[in-house]
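What follows is an incomplete set of chains from the complex, kept in their original frame.
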């Protein structure tokens, strides 16, 4: 599988696996290990996590599976996030959902993640959401310390708009390596508001969350979903694809910004859809046909 | 006429003539030549085109007229654009309107433009619209090749917002020389969203399309048009102008950003309105009076 270069000695697999809902799948350690090995066989070596996924449980589930076969650690890239504090039984001190990007919290969160993953290092740590209460000097201190200690190799952000990205970057001595954003044929916000432009300007390949729009495209019956579904079906036929998942993934994969879609499924068949999408040669007119269906009008 | 400097060896006439609707005028070659010569006599030496104007026909109509008197070529500046693909009889391969800023299309489009104009060079080539599917590396390759071959002297963009401008510029070894944007007393979008600020920040004189708002100000009976028309009439009297066209042009011409309005008319009288506007000394209070009428309220 194609690999995307994020830094001198860091590449991601073009398709990324996301463990957002790992806890819901009720997989045994062995089954999770199987899933990891299946991904690796397919060329998917990058795994996306966050401290909070599954109510602070997914990292450890993954780590326990990985511990069954520790030699896999160096074959994969672990991405995780911090900065959100959820109300959760195992976090009684959280009175309400809020963000915390203090030096102390970033460092403590990474320590916990390392323990959960039973690993010595995180490949890439992301700030999960732009924090309106951010002290960028503290973020920089935490990042610098974690890098120096070898606990985190590289840093990025998630859901950051241009002003937020530029602000945080200005406090760092090293470049942020990615911005994980919501982008799909259904959700064009980050295309329309210039966030994707900034990624291209900064030569930062974005990770795409909800590349299938959380399934809305398949089930919703709003006008936009219906329009889009019709066009996706048409393009699916034209491309001889198996299903419209592939077309949705291809719409991201053919974009020049080197978008890396995150596949959040535990089912092999759905993971394979994303991989098959890599082979689809969607042309420019098909790309715009899908865009027009999403916007509800053609480009001006 | 005042000339605006865009680069070391490139100036435009302050007023630009636009050939958007040339095909509709049903002028003979000789009449088009007359129009060109009339413009030059008035000091208007810059002519604005696009590959797609008139369904891909306007460039050639202009080129045929120019061929009657080839010595005019060096007295004028030809601006043209590429990047939009229209559904048109003479482009059967276009299934739907879309953008194409690929290396291949930019180069092919310029080759066709050179043939249409019967000239050796384009003075300034613009990307017509920000392409959400842009590969800026390909744009840079195309521009660099065309510049090296002497086929295009300078490059710019049209309708680009700040994030799009900064993104493309970051891939180029030379500065974009203009951004052609819609701006008029009726249409303040590019003033309000910071696009004009960026032009001033980058020292780039913008070209203004639809400086008369496509005639809406003269005929529309929405509240905004009525308010604006009343104020324009009042200022016309105060300035002793002939008609409100002049006041609309003056509103752009007195702005410090060195806005170059594009006059899109084939009628001498309407072209002269823009030229007469250069002599009007609209003061700051008149400028804000017109702005307030457009906004519907005074500045805060």
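The first chain written gets the first letter, and so on, giving A and B; residue counts start at 1 in each chain.
Keep this in mind: a residue touches a chain if its C-beta (ideal position, glycine included) is under 8 Å from a C-beta of that chain, and two chains touch if they have at least 3 such contacts.
Model, not experiment: these values are computed from the prediction.
S.K.: Full complex copy number, with 2 in place?
M.R.: 3
What we mean here is this: only the chains that are shown with their structure count from here on.
S.K.: To lay subunit A over its twin subunit B by CA atoms, how big a turn is needed, in degrees to the nearest 5?
M.R.: Nearest-5 rotation angle for the superposition: 120 degrees.
S.K.: From the C-alpha centre of subunit A to that of subunit B, how far is it in Å?
M.R.: From the centre of subunit A to the centre of subunit B is 42 Å.
S.K.: List the residues on subunit A that touch subunit B in their complex, please.
M.R.: Those in contact with subunit B are residues 162, 191, 193-194, 197-198, 200-201, 255-256, 284-285, 287-289, 291-292, 298-300.
S.K.: For the complex, which residues does subunit B have touching subunit A?
M.R.: 94-100, 102, 129, 132-138, 159, 161-164, 166-167, 170
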